[in-house]
Structure formats: structure tokens, C-alpha cells
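Only a single protein chain was left out; the remaining protein chains are all shown in position.
And then chain A:
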Amino acid sequence: MFVRGLKRKCFDGEEDIEGTLAGIKAIPSYNLQRQSLLDMSLVKLQLCHMLVEPNLCRSVLIANTVRQIQEEMTQDGTWQMINTQSTGQASLDRLVSTDILCRSSRDQTEGKHVPAYGTFNKDFESDQAQDSSETMSTASSVQAPRNLQNNVWEMENPQENKGNFQKSLDQIFETLENKSSNSVEDLFSEVDSSYYDLDTMLTGMMSNTKMGHCDSLETFSSPTNTASNSNCKSDLNDLDHIVEILVES
């Protein structure tokens, strides 16, 4: 688990303020680590929409990780705190499902199989009954393009003063949760927005200290770090492209 020592340090009166602040900046908080892991996972799942045929095992494992983080954030009260601020929204307690996280892969893998022969597999009949169109506009996912459309317009809002990455994550989360954008903005409003610049986040991770036996967010070396940064940037461009396509469809 991630260490929560940072909070205690804040309240430690022995240390001078400056030392404490330096300590805060050097060691990322548990919440921040958890949030960046969540962000990373969501990006990975979004990327799986773009692959030819996503690896189902990998998608399920990432989705389970996202769920686990959500559960913990719900128990923490981090999630609930945000929830209470939203007005008349659907409950955030409904956890993200693999189905929505890997929407296109599900559409593509389920129900499209046409058995060329009689089998003893009872599921073939039910698969055929569930047969739906290939595109994103299936019955259950028809709301997704609409939400994304809302988000695209939301992006133009000058009041949103967060980085591009943040916006893309909002879109992803919107798709996942089928909510209006307000609750998602509220979710992130509690935390210092500068931490949501990916470069800052990853740089901050790199300078952390060993957490003993606990896992810590770290990268191997600078080259890897910058590579992942540039990957994220190009992913954002892909994401914008995807959004464009969805909005037009």
C-alpha cells in the first residue's frame, strides 16, 4: 500500500514550516499517487479502443484496478465528498464496469459470431439474439457519443483552466459514468490542479524516496519518463481525433 506518512508530517510541530513544505513536494501524497494510477489506467483503457482487437485479459485486469481504486476512494470518503456536491446526479457508487470501459471491444467481440454449424454451445443462440450493429451506436452505448459531444462543448468553456490531459480524462470519465460534467469537475476541483499536468506528476514521482516495502510510483530513468510523456501527448491527439469521429457520427 502507499504510505500515508505525509499527512502526519504536516501536523508535526517540531519541524519548521519550510522543511515540511519541502517534504511535501518531495514525497507525493498517497492520494496523488492513487489518482495518477487511476489516470494512467483510464488512459490505458481508452487506448484499448484504438487497438485492432484489444487483449481482453489486459483490459479486465486494468478495469479491475480502476474499480479497486474507486472502491477505496469511496470508502475514503474522497468519492462521497465529491458526490454530495453534485445536484441530482446519478449515484457515483455505481462502479465502473468493464463493459463500459471497453465499450468498443465488447461491441466487437460479443454477439457478432455467426455459427456455421450446430453446436452444443447454448450461448450461440443467445449471442445471436443479442446481435446488434457494429458501430458505437448500439442501444446501451448510444448515450456515449452524446456525452462526449457535451464534453467537446465543455472543453470550449474558458472557465476550465486545466491542462489538456485533464480534459481528456474528464471525457473518458464521462463516457464511463454517463453523467453530466459537473460532478466530474467537482471531483478534481478539490486537488491542486497543477498536479494534473502529467509532466509535473511524473517528475514528482521520480524524485520520491523509497517507501520501504510499499510500492511507489516511479519510473526507471529519464529516457523512459520522457518517452511516456511523449506517448501521452500523442495519445491526446489520438483522443481528440477519436472524439471528432464520434461527434460526427
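Following the convention adopted for this analysis, a contact is a pair of C-beta atoms (placed from the backbone, for glycine too) under 8 Å apart; a residue touches a chain by one contact, two chains touch by 3 or more; residues count from 1.
Here, contacts and distances are computed from a predicted model.
The complex includes a chain that is not drawn, and of the options "Sorting nexin 1 isoform X2", "Serine/threonine-protein phosphatase 2A 55 kDa regulatory subunit B", "Cell cycle checkpoint control protein RAD9A" or "1-aminocyclopropane-1-carboxylate synthase homolog (inactive) like" the UniProt name matching it is "Serine/threonine-protein phosphatase 2A 55 kDa regulatory subunit B".
Interface with the hidden chain, as seen from chain A, comprises residues 1-2, 34, 37, 40, 44, 52-53, 55-58, 60-61, 63-65, 67-69, 97-100, 106, 108-110, 112-123, 127, 134, 210, 213-221, 224, 228.
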